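Note that this complex is displayed minus one protein chain, with the remaining chains in position.
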Amino acid sequence: MTAPAPLSPILYEAIARRALEEDLGRGGDLTTDLVVPATARLVARLVARTNGRIAGLPVAATVFRMLDGAIAIDTVAGDGRDVAAGDVLATVEGPARPILTAERCALNFLGHLSGIASATRDVVAAVAGHPARIVCTRKTTPGLRALEKYAVRVGGGANHRFGLDDAVLIKDNHRALAGGIGPAVARARDGIGHLVKIEVEVDTLADLGEALDANVDAVLLDNMPLDTLAEAVALAKGRVITEASGTVTASSAAAIAATGVDLISVGWITHSAPAMDVALDVETP
Amino acid sequence: MTAPAPLSPILYEAIARRALEEDLGRGGDLTTDLVVPATARLVARLVARTNGRIAGLPVAATVFRMLDGAIAIDTVAGDGRDVAAGDVLATVEGPARPILTAERCALNFLGHLSGIASATRDVVAAVAGHPARIVCTRKTTPGLRALEKYAVRVGGGANHRFGLDDAVLIKDNHRALAGGIGPAVARARDGIGHLVKIEVEVDTLADLGEALDANVDAVLLDNMPLDTLAEAVALAKGRVITEASGTVTASSAAAIAATGVDLISVGWITHSAPAMDVALDVETP
Amino acid sequence: MTAPAPLSPILYEAIARRALEEDLGRGGDLTTDLVVPATARLVARLVARTNGRIAGLPVAATVFRMLDGAIAIDTVAGDGRDVAAGDVLATVEGPARPILTAERCALNFLGHLSGIASATRDVVAAVAGHPARIVCTRKTTPGLRALEKYAVRVGGGANHRFGLDDAVLIKDNHRALAGGIGPAVARARDGIGHLVKIEVEVDTLADLGEALDANVDAVLLDNMPLDTLAEAVALAKGRVITEASGTVTASSAAAIAATGVDLISVGWITHSAPAMDVALDVETP
Amino acid sequence: MTAPAPLSPILYEAIARRALEEDLGRGGDLTTDLVVPATARLVARLVARTNGRIAGLPVAATVFRMLDGAIAIDTVAGDGRDVAAGDVLATVEGPARPILTAERCALNFLGHLSGIASATRDVVAAVAGHPARIVCTRKTTPGLRALEKYAVRVGGGANHRFGLDDAVLIKDNHRALAGGIGPAVARARDGIGHLVKIEVEVDTLADLGEALDANVDAVLLDNMPLDTLAEAVALAKGRVITEASGTVTASSAAAIAATGVDLISVGWITHSAPAMDVALDVETP
Amino acid sequence: MTAPAPLSPILYEAIARRALEEDLGRGGDLTTDLVVPATARLVARLVARTNGRIAGLPVAATVFRMLDGAIAIDTVAGDGRDVAAGDVLATVEGPARPILTAERCALNFLGHLSGIASATRDVVAAVAGHPARIVCTRKTTPGLRALEKYAVRVGGGANHRFGLDDAVLIKDNHRALAGGIGPAVARARDGIGHLVKIEVEVDTLADLGEALDANVDAVLLDNMPLDTLAEAVALAKGRVITEASGTVTASSAAAIAATGVDLISVGWITHSAPAMDVALDVETP
Partner (left out) sequence: MTAPAPLSPILYEAIARRALEEDLGRGGDLTTDLVVPATARLVARLVARTNGRIAGLPVAATVFRMLDGAIAIDTVAGDGRDVAAGDVLATVEGPARPILTAERCALNFLGHLSGIASATRDVVAAVAGHPARIVCTRKTTPGLRALEKYAVRVGGGANHRFGLDDAVLIKDNHRALAGGIGPAVARARDGIGHLVKIEVEVDTLADLGEALDANVDAVLLDNMPLDTLAEAVALAKGRVITEASGTVTASSAAAIAATGVDLISVGWITHSAPAMDVALDVETP
């Protein structure tokens, strides 16, 4: 697949600055400032320590350059590339002090986002051959939604809602408070814009029937046993988009996908994906 | 152990607000605003779906109340408590709309921080009986350092540096650029305040010798084989604080701790701990 | 119609604070601070000077209370109410100084948003009896999008996209750069989430044919003469949502609506609606 | 007249960034990112669709370049120039994606500010031949005061107070609470700095007399019938600056100016001026 | 004299929050959190350690309450009061931890602003019996202008410009670049609003003559020897406001004031006033 379009820096410059500010505190990098000669220069390489898919290299580059515009980053394997342990992602060259000072901050972005992209890639691979797309949720890390949604795209997944305001997703509690699926959908349809779709969470086939009757755009088949899920997909096929959710692992994904469901939403790829191990190797000065 | 002091809200109010802003976007919660009657009220419970140690409940409560001051949260099992699946952490009561709107945002904090506390707790438990303390690193999620460091404390771990400005940690690159451990330490000692300690990363016993000669406060024994580590600890014991780092899992931690090392630093408890599954169960309205 | 759900204060507290900061500058309200006795109290009424529909009263109330929590606002005719010149919207009571200091800032929000709601209401009224809904555009005032979109809802209009990330709208330039409507739609469909709709701007019936072939969700019939528009609507009816745009005034709207088009988008209701005249009448102290 | 000095970017960079952030949301420009090839380049022209006076071109240019520094803007007719429909204001050249993404945001500034400049220009023209200057008020759009005050200057108008802290303006309520014009002025004079002037709002000739006795710098003759206004101006002439306010339209302005009043303040040029129609015409790629 | 109106919290809440954030860093108050029992409560008194005039008590109170709303502050001697060493300014009561954590931050505001008020008071006292008022300059501490200008008012001084945009002050460089005082004043008068005054800095009597000819509102007699100053004041008296500047100490101020000058501007009262020593005395728990 091709990598998605890079994210506009407008969407991450503020968090990049905050990340530097929280690491430099009120005194800056004591160690580097005291120990490293002011005139020292470095050539270093961003290197993968494990297999994974890269996401966040432009963010890391922004962190380095935000600290010091004299740092040059030359990308070797950019966002969307699958790399193996030892692969070089980029070279970083410039004054030694700011490179060392920015290192951890840049790696924290790169490791976190590549971890999400890699996890997504693996779940996507697990459903290869099936029509199902892997989608993320709103279970993201506070302050990082734009970046994490982007990392999911880099991993080959698709994005569910970016937030509460770009689609209607009627869950159990909404339905109960509205007096049923029908009334809930009717109220939503009455108020939304013409480019907003409606999805309804259903737990049973009876619910599904109500949702189909209500003419929704998509149904979220939540935590159904595989056979019920298959039945639900069969019922809904061709009428609405079907999404399965629940506990989805790389191993269980294939079976879920085999039901023919259109989408499988996976929370852990954003909230629990382990960071990818990426390091900065400095060439001996 | 007793829970650490709660974190001052000054340290998380800004990120709590940003989290709500990124979820509400420009239109707010379309679904809830359209589907749920304005006058509806709810009683709900924050419930653990898995075993774990709770961290971040005051942050979650801040999120709810920041959205609507009329929401009341009554804590049952607060930060530092070990809970099992099904345990109730708190009750949330008030107007239905803002409770449902804030739900995901509050849970994202609670799940993320409880995940870190739980992971820390488990590694701490793995070294029980040994003198070693588990410490975190600067491998934290951008924007969340204060909260994640706090979650580590809740998990029974100790904090390493909060940032680049509260201690000196001389790593390989610093040393190489300074011309050796001795000169690096000398330069650092000359410039630091009297309450700042110096730690040096060493990879070999020869390095360790240099560090001991330089009279540092602590040594970071990086990625040493277990037997080398044991030898290093034996050499350093009583002279400097010893810290082991490298790939530390719950299973490998005990063996590392058995060397008698004072501290074991673990990166993954902040950058890769899976989120704890916490949910908001609404009582049928 | 009923008023839409109130906007969460999270979406306007920051702009309310900035508005106060820009009016108070570095010295605060020189006149009031010097001339009005510190202990004076006031009862005042927010009063409509013209006919219109109210929007933004909660924002105005937030401005007053943000300056001084001791100010009490008692709403008489809230958001969504149609008022005539002389109608009282709310009473404001409390210490005289902060009421006078916050007055202009509160009125600026209230007048601006009520102006938008009133304009929208008037265009909506002009198409009464036709199926067409009035929708706004992204031609909003910088920094005020959430509030202006809300004011449109209060006016009885519907919202088009909140921003660039909640739907796909393929305009002429996109199409040209992608090599035609078909390829453009195909590329978009390949990358979007399942709750994202695709709308295409078309200028001719030929374009419309291409868009229908591409199976889009909606077509934006841009600036078509009335008869072409009618023909286009007839072609598209039942297959896609149809939206007319161009120069729409209260007087031209009815003719456009008579074509049976589903939506009429109107830029001027957000970018050029005159402010509604609302004043604060102080009862003689 | 010559254009006023350009506004320092320090005064609008923050609002320019917020405008981009509110349009890009959390996902960026879905359409452009998916549909437009990454390597495509554009040449486009900012073009007036109607007659008007340009204001805000440097702000629009800042928006484009803030999104992507590789966009080049070449000004043809800058701020303060009167243009006709079809006139080219600037050419914009660079990578296609960020040009299309920033387009609406840049136009929103340009149209809004040019609308204010054009409205101001027209009222200024209506009083040509009279000594009266047209001045704006504090009835500005929240968050945009610096820019709107600048647009008024571009339109040939003068600025009244920038905020509550740069001059004293004693209105009815202040006066009532202070116990009359005399005491109010005395209290103000006692506390203000030596470069702060005092203006008093007066509704009647009796009030005017009191204000003249109090030796104020300026009088705001509020909503007076034309003949009363003329009488007031005659009384005050040569003693204080006279300002007329009330409902001022381009057509009524001349009659007001004919009274010889020094200033006519007009609220609607900032709060209700229709946006000028400016568009970005892309040359066929 | 009476104290000036209190400053609106809108003008200092942001800096109060930043001050707390910079002191609490990423870990909060280690000492207090670890050492002081969570349930401990305190009664403490803010006490003057030296003679001085109090300014900033509401800011200090805001700092305490921003950290913890449960802290109660009871003012004994508020802003504008002259106190002697040992005098109690306020009592502070509540939970021990946040009181101790906020202490330094609150005192930093209080000491700094009271230092400015006290210094101002002393210079004001030195010119008692003369008509001269003491005014401050724009030589303020970055980020604290609103607060420092307020402290000057509390000290009995008057404020010069709040910033670059509330009056015209033509200095040597402006004049030189404009081609003389006359042209400079003419250009300024042509562009300013009707409530903006013009002051010109003059170094010689010849300059003064030019300024008087140009009909300015005020002249800044810069660094003139006393006899020249006296001559200048005699020339300008009754025609323009006269302001003396230069090196002004409490001892030299009287001689300057004796020239009859209207205003004496003093930079050091804001940029170099020593902080007043104020402490928090905790009653033995």
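For reference, chains read A, B, C, D and E in written order, and residue numbers begin at 1 within each chain.
Definition applied: a contact is a pair of C-beta atoms (placed from the backbone, for glycine too) under 8 Å apart; a residue touches a chain by one contact, two chains touch by 3 or more.
Note that this is a predicted model, so its numbers are computed, not measured.
> When the whole complex is taken into account, which chains on show are touched by the absent chain?
Within the full complex, the chain not displayed touches A, B, C, D, E.
> Touching the left-out chain: which of E:Gly27, E:Gly52, E:Gly94 or E:Gly155?
Checking the options E:Gly27, E:Gly52, E:Gly94 or E:Gly155, the one contacting the hidden chain is E:Gly27.
> Considering the whole complex, which of B:Glu199, B:Asp222 or B:Asp277 touches the chain not shown?
B:Glu199
> Just to verify: which one of B:Asp74, B:Asp217 or B:Glu283 makes contact with the chain not shown?
B:Asp217
> With the missing chain put back, which residues of chain E would touch it? List them for me.
So the residues of chain E touching the unseen chain are 15-16, 18-19, 22-37, 40, 42, 96, 100-101, 104-105, 107-109, 111-112, 115, 138-146, 162-178, 184, 187-188, 190-192, 196, 268, 271-275, 282, 284-285.
> Contacts of chain C with the missing chain: which residues?
Interface residues of chain C facing the absent chain: 22, 25-26.
> Can you name the residues of chain D that touch the chain not displayed here?
4-5, 7-8, 10-11, 145-146, 149, 159, 162-163, 166
The rule is simple: only the chains that are shown with their structure count from here on.
> Same or different: do the copies chain C and chain E touch each other through matching residue numbers, with over half of them shared?
The interface of chain C with chain E is built from mostly unshared positions.
> Just give me the whole-number Å value for how far the CA centre of chain B lies from that of chain C.
About 44 Å separates the centre of chain B from that of chain C.
> Let me have the rounded angstrom distance from the C-alpha centre of chain A over to the C-alpha centre of chain E, please.
Their C-alpha centroids are separated by 51 Å.
> Counting only residues that touch at least two other chains, what does the list for chain A look like?
Only 4, 22, 25-26, 145-146, 159, 162-163, 165-167, 169, 191-192, 196 qualify.
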